[in-house]
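For this view, one protein chain was removed and the others were kept in their places.
Right, subunit A next:
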Amino acid sequence: MNGPTLHDCRQVFAEELAALAREDPRVVAVCNDSVGSGNLTAFREEFPDRLINVGIAEQNMVGVGAGLANGGMVPFVSGAGPFLTGRALEQIKADVAYSRRKVVLCGHSPGLAYGQLGPTHHSVEDLSWLRAVADLTVVVPTDREQTRAAVRWAYAAEGPSYLRIPRFTVPDVVPAGSPFAPGAALTLREGVDLTILAIGSLVPRALAAAGELAAEGISARVLNTPFVHPLDEAAVLRAAAETGALVVAEEATLSGGLGAAVAALTGQRHPVPLRLLGVSGFAPTGDPAFLLDHFGLGVEDVKRAAREVLAMAAARTPAPAV
């Protein structure tokens, strides 16, 4: 099958970070031994003093980031998602968010990207954990365009943020120059019957599902909300009101990620039929693509969920008078 070219976003992350470092001497990278897997080798060659490798010590890594920010630097603290977020969660909360230090936390290989390495290396809890931390912006870019935009946005932002840097290869799906900011959710496909909200690796799948649903006569809107926290609540509520049914799809636990945010929002403000697609339970052995399918995150799963919410919406609507 000849599909679109797929890209791993780590390279553009590294390129954008190096570009920022050229522009601003305050930009530094801090990492936990992950120079290679974080694609920071070229950065180290160009800025040997400004790549601080603390070794395998994530709590210290995040604290060092907060101290560098205290000292007027702009640190990009970069590590594999599961260890950066899980191991150093208290540092993220106390040293970064509560201390209001502008640190850009960059979680690499997030979600199920580590595949066969198993649940110890999966980072599907990160969105639940970090969405619960006050004053921390949580960003899930989808493709190369959004990864570049996310790095630029975080650099310019006033406060700290967490960027989930994609590794699972995706095609370029976001139009160049699309707005990228909290409160600027992106409608990637118009539709009137329901809305599929998707982030990260699920965006191409949501778009494919919407395309195939159209052939069945179902008009699905695809809404992308790279800012998981704070969520573009207006866009989500508008989608609920205008299309009357929602499917949320993400490579993250169902307990507290985007789906939970959308459910809490619409449940209180504009209840509509809703299906949440995400990860529940520890993963079995398998490569990332296998695991996405295993957890019901395939194109067919998205389509099935769309049909279900439509059926629910139809059941709620009184039959038109004959």
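A few remarks follow.
One rule holds for everything that comes next: a residue touches a chain if its C-beta (ideal position, glycine included) is under 8 Å from a C-beta of that chain, and two chains touch if they have at least 3 such contacts; residues count from 1.
Rule of thumb we're sticking to: contacts and distances are computed from a predicted model.
Per the UniProt record, the chain missing from the shown structure is "Transketolase", taken from the list "Transketolase", "Tripartite-type tricarboxylate transporter receptor subunit TctC", "Sarcosine oxidase subunit alpha family protein" or "Peptide/nickel transport system permease protein". When the whole complex is considered, the residue among A:Ala14, A:Leu40, A:Ala69 or A:Cys106 that touches the unshown chain is A:Ala69. Seen from subunit A, the chain kept out of the figure touches residues 28, 49-50, 52, 54-55, 57, 59-73, 75, 90-91, 94-95, 98-101.
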